[in-house]
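Let me begin by handing over the structure; questions about it come next.
Here the complex is missing one protein chain, while the rest keep their positions.
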């Protein structure tokens, strides 16, 4: 059994991670650290867990008792934690924050997108889990980058659910405002653009275009649904072949030749991709569950790889469907 | 033109009051006081007003410039305001808080439910606007009280929208939690029960039963939908006649002999009532828009009466329907 | 491996059953019969299954190839099917329709509520799966019936999601109408009342009161949330003990001493129950996922019992939480 610790246990990604791990046949949760909730029952804080677990949050950090530590904290906090704590040499780390996604001097974290870096993840000690928008968008275009087909600006519209904005109540997550509403934010300037560009350059070194990304706030709690437009003269048949080949060995990403909708992936670790060609424009539709494939599901996927487990263990989830 | 001032201008009831008053042909808004928003444009704070008004919030209180002052503040704040400010002798006051709803020594506010107290309101200087649940429930049973028919415990289930909980973001108004969810709170102990009992006793002095009221939080922003069960041997035909007679002169309350649903009243100042008889149980369905008939619409209705205007002026609203 | 057949494969309960069975470690789906969808891929019809299954609907009925047959059809259709087909002697049958829930001459189906009839189900060949409302309400009051405490009319309000009304598009399942709306239907006359009364009498033969049940249509797809009022002088402590004892050996029903909400059970096979006492009124809150504990999850639970499997196999589901 893999012994697991979690820090930042009160947030949405920690909750989802716990929901996954208590049903994962190869893991045991040793501690869930949360300063704000120390002593409280996990089931009183995270929806859906009554009857499933008696775990309590702790303010302790028995790092020597675990094999892997998940960081479920906000921007900057993982780095602060690592700089101020003694991390055992052999402890595997999986960071769900943004802190270690971008390569830089002294950063030994592998970017944890299995469809891009499976091999490195399998041997990694430290993995930086990708952003939710970044996952959905990259999976939509990585096969094109691999074939050096990204030679023009990429247009991206992507709608996210309210869980993407975190558990802390804010005006734009107030039900009265968000219900039946649509809005955009950080157009062309979202913080996930750099990690997307980094991955594209990894496959297509010549990539030098813009990603014109408009993030939308949607009136639903879970999921990201993206439409992407890329200019190309390649036929739809060839492109579909490229995508199917690229994802041939991946368990969670599927090319679907029918119309897809967001609910197809909710409460699953899947990414569905649908392709259409209109004139010389390729339309790519890509969708994921932001808390699973876009966060905690992918983190468990990475853990499975890092511990040489079959990659789908603990991730055969019943889709909610509705 | 009636010159209007508003204190507590940043909350939901103030926003709805402003939406009504800027289209009211007989009123002019002189000031909207809000400490937290002084200097900000009203249209930047209250949804839906771009292009309709250039009003700004102020921290000033020119009470001598107005004919009527609306209090849109929380529990206790109206009383505090009145105790610490010089209220001009002739200034009419309409309080949307709970502070003056219950009769007590020294409280000269008339309880502002026109279907109960129209005459007193017409000559009142100070009016306490009823609570939203209290309005919906009272309108459902007042005709029975008038005929002394309330001689057993009254069962009430009523579901409210998220605007009922106020503009301040809280865990139970977080979209991620409230969307597609249902819960109850303060069962049998809601703070509106005393004002309901007070009204029932006004019509049926012998009333001495319990109101077993379960408030639900619904996954919608606006509206209250109540079902009420009362034991009675009177036939449905007689009861319908009693209700139709009771509300014969009221503009906003209608008895409907078809199934009704909450959306029938959204964005209107109406109360719809539907009656069914099952054995010796009378089922009453009553619904209102909590921000209109349950708050700001009723406040304007009261203002119309206090200034001897036709009661529906400014309240011919296009229902949203969807 | 248990070999499974499904008839009526295109509806909501069949979809949910398939979502469960493809992850169930002890079952193999042999056929899914649907006349309207014969030849179509299951994943094209039932949301969430892309990448999980290549199954297709069939118009064939190889009843000799299976160990258990699930009926996922509407009212009357199971009986018609059984009367017009040769059912192999040893084939186990689980019926999700209403056809065999009420005991009558010649009906050998066991009423499949494990919390009431576990022993009989374990040895049953034919099981009638309870109704969704009926499940939620019965689990809320069975312990009282066992202690002969139901001696007065029972007040029930219960809200159901849109999946309860079936896959066929209808005016009251139109998004434009149902979104942000609330309504009631069949008050005091819902078709599940007889099966509830039958179970209560099974435990408390003297039961002779009314169930004043008001069903609500809620603005959410999944789930049933019920509040039940019962008169009793017994203390809350004694009642809680009675409930905890009653459900001590049940895996899916939990007594929670905190406020509960509908989302706690969505995408799980659980029933959560919360108890409050107000004067001499006992308030019981009970909630389930209508498609799981209220239909297909309970059907799988029954199958597990009928085949002497551990009852929770295939039902350790990740709650959706949001």
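Letters A, B and C mark the chains in the order given here, with residues in each chain numbered from 1 onward.
One rule holds in what follows: contacts are C-beta pairs under 8 Å (C-beta built on N, C-alpha and C of every residue); 3 or more make two chains touch, one makes a residue touch a chain.
Just so you know, these numbers come straight off a predicted model, no measurement behind them.
Visitor: Among C:60, C:176 or C:205, which one is in touch with the chain left out?
Guide: Reading the full complex, the residue touching the unseen chain is C:176.
Visitor: Could you pull out which residues of chain C are in touch with the chain that's been left out?
Guide: 12, 47, 161-163, 167, 169-171, 173-180, 219-221
Visitor: Give me the chain B residues in contact with the hidden chain, please.
Guide: 15-16, 19-20, 23, 44, 46-52, 161, 163, 179-180, 221-222, 252, 254, 256, 258, 260-261, 263-268, 270, 272, 291, 316-322
Visitor: For the chain that got dropped from the picture, name the residues of chain A it touches.
Guide: Here the touching residues of chain A are 155, 157, 159, 161, 176-177, 179-185, 187-189, 210, 212, 214, 216, 218-223, 225, 227, 229, 259-263, 266, 276, 278-279, 281, 283, 285, 287, 322.
We adopt the following convention: only the chains that are shown with their structure count from here on.
Visitor: Between chain A and chain C, what is the gap in Å from one C-alpha centre to the other?
Guide: 34
Visitor: Hey, how far is the Cα centre of chain A from the one of chain B, in Å?
Guide: One centre to the other, that is 46 Å.
Visitor: Compute the distance, rounded to whole Å, between the mean C-alpha positions of chain B and chain C.
Guide: 40
Visitor: Send over the residues of chain A in touch with two or more other chains.
Guide: Chain A, residues with two or more chain partners: 47, 161, 163, 179-180, 221.
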